[in-house]
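Omission of a single protein chain aside, the complex is shown with its protein chains in their original locations.
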Amino acid sequence: MTIKRTDVEKVAALARLELDQAELDALTDDCGSILEFFEAIRDVDVEGATPAGALEHPAPARDDQAEHDRLERPPAEMAPEWREGYFVLPRLPALDAESVDDDSEA
Amino acid sequence: MPGSTRPGVRELQEALRSRRLRVDELLRSALQAIAGSDASEPPLGAFLSVAGEDLLTQAADLDRALDDGDEVGPLAGIPVAVKDNICTASLPTSCGSRILEDYVAPYEATVVRRLKAAGALIVGKTNLDEFAMGSSTENSGFGPTRNPLDPERVPGGSSGGSAAALAAGLVPLALGSDTGGSVRQPASFCGVVGLKPTYGRVSRYGLVAFASSLDQIGPLARNVEDVAMLLSVIAGVDRFDSTSADLPVPAYHDALGEGPEGLVVGVPREYFPDDLDPGVAAACRAALERLERLGAEVREISLPHTGYAVPAYYLVANAEASSNLARYDGLRYGMRAPGAQSTIAVYRETRGAGFGREVKRRIVLGTYGLSAGYYDAYYGTGQRVRSLIARDFERAFAGGVDVIFTPTAPTVAFRLGERIDDPVAMYLSDVFTVTANLARVPAVSIPVGRVEGLPVGGQLLARQFDEVTLLSAAHALERAVGDAAWSEEG
Partner (left out) sequence: MAESAASPHETIIGLEIHVQLKTCSKIFCGCRVEFGAPPNTHVCPVCLGLPGALPVVNRQAIELAVRAALALNCQLHRSSIFARKNYFYPDLPKGYQISQYDRPLATDGWLDFPEAKGGGTGRVRIRRLHVEEDSGKSLHDRFAAKTAVDLNRAGVPLVEIVTEPDIRSPADARAFLGRLKRALEYLEVSDCNMEEGSLRVDANVSVRPVGSSEFMTKTEVKNMNSFSQLEKALAYEATRHLNLLRSGGQVEHETMLWDPVRGEARPMRGKEEVHDYRYFPEPDLPTLEIPETTVDRLGGCLPEMPWQKEQRFVDDYGLPRYDAELLSSSRALADLFEAVARSAPDPKEASNWVMGEVLAAANDLGLPVERLDVDPEGLAEVIGLVAEGRLSHGLGKQLFRRMIETGKSAERVMEEEDLRLAGGAELEAWVREAIDGNPAEVERYRGGEEKLLAFFIGQVMRKSQGKADPAQARQALMEYLGRS
């Protein structure tokens, strides 16, 4: 399996990475040779091997208590743009997808 | 000569308790040494930020307590350097990335809280490959760290700053993080001791995630006892980390002292390939002979899936990384690309400008490996091979081996720039270290010899959560090797 320039472009869009043409070329080359190197893994017989996944020990749980926030500084101090209690970022309706008010994506 | 003659933590503690040394003095000399290391040409580049006045106040408090004979914590007054991907509320946490330049976390990592509670002084944050992605510390967004033993060479990575700070004698203790060898390989390159604990032994809360199922915070020091002492302070279950194990924490430094008599050391043949650097191979063989002479049983074993570990590791790590790095979007914290007029532009431009080349490579590869149609071939296969590698280790330990010995890295420290344009060559620096992360077993690197003046690290691995056996064996190996760690072999 190898990766084409259009694949890199597509993936970069999915990952929200702005890449200039030179970077795109370099990344296509880099990723191509890395994926080629990874191909060695196809020699492994993975038949019957279960993928290592989540830890098997049971997840510890917390009690349903509202504890005090543990922020030593308010979010306003770290936000690049902050207005009237909100994190703010620019929006161009023509470019930025329309969404339900209460984003029901979740 | 270097490391061996510098005082260990136990000596510093005794000097502080007897008041022959004051915390204030110790701290000032550390801060001075750090400043000096960057004033030289070329600068060492081990630290990205250094603590200021408030630390002197802490030192004064500790001095007062020690003067009064009050009870103090186990690391009272000991300077500790912390890798810059571990959150501290009073110093920046940049992860070596432009995207987090000037970011100061509004909370502290569990390990940092534990260090402070133990009385340790966090003197500064150390340099690393951006988001711990790299094996040379050349990928830092703020310039490389150099190897104190040869400034033309890399200190290894990604915890290169921590290892270099120790090797240069700037601090006696440091924390790193190890996802695929990032504590052990720099320890090997810099001639210090570095431990990757069992996955779940140390809380990851506050460790900026690279690959969550592989990441583990680990201690570095100039000897095994100091590493054990630091581990005792930071280990243990944490209610903020669901993957931390609820198991008792032994006093690791008290468990040292056993000799190698009767210790069964497995030596996997796959870790001594024909093309292994002859100097590295010789140093490792010599160390094994010394152990054997002192009564250890050395047994050849096989870990058959070793050859697939590097691809499996990168398939898993990159996928997790691509998801972990999605939060850097220029909205809530960190850098935002100036002039972006739309949400999508803020995302794309911030991430485009904020991440370095290696990070982008891994995000692209990881995103690709998780995307529709590729998941099984990449991430799925990686996780399957991972479980085969873990099974290799289970079988070896079930076969009666107490610890496994391997070289830490296939070479000694390489030159700056030597591999930076060849990602595959760089990835192969991790060939002997990634397996411990994949199998979630503990592993430690300790100096076993030198090649052309550059240190060679030997790696020991043990069963999950058996750091006691691991560190006892490492302690025995350290004593067996003795001064040979500082001399050339055959």
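Note that the chains take the letters A and B in the order they are written out, and that residue 1 is the start of every chain.
One rule holds in what follows: a contact is a pair of C-beta atoms (placed from the backbone, for glycine too) under 8 Å apart; a residue touches a chain by one contact, two chains touch by 3 or more.
Given the structure is predicted, the values throughout are model-derived calculations rather than measurements.
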Contact partner of the left-out chain, one of B:Gln13, B:Gln58 or B:Thr367: B:Thr367
Of B:Val9, B:Leu62, B:Ile78 or B:Cys95, the residue in touch with the unshown chain: B:Cys95
Listed residues B:Ser49, B:Gln185, B:Thr343 or B:Thr381, member touching the removed chain: B:Thr343
In chain B, positions touching the absent partner: 85-87, 93, 95, 100, 103, 105-107, 109, 204-209, 211-213, 239-243, 319-320, 322-323, 325-327, 329, 331-333, 343, 347, 367, 370-372, 375, 379
Hidden partner interface residues of chain A, rising order: 13-14, 16, 53-71, 75, 83-93, 96-106
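The rule is simple: only the chains that are shown with their structure count from here on.
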Whole-Å gap between the CA centroids of chain A and chain B: 25
In the complex with chain B, residue positions of chain A that touch it: 1, 3, 7-8, 11-12, 14-19, 23, 26-27, 30-31, 33-35, 37-44, 46, 49-53, 55, 57, 59-60, 62, 70-75, 77-81, 87, 89-92, 95-96
Residues of chain B that touch chain A when the two form their complex: 89, 103-104, 106-108, 200, 213, 239, 242-243, 245-246, 305, 307-308, 310-312, 314-315, 322, 326, 329-336, 340-349, 351-353, 355, 357, 360-361, 363-365, 367-368, 371, 377-378, 380-388, 390, 423-424, 427, 438
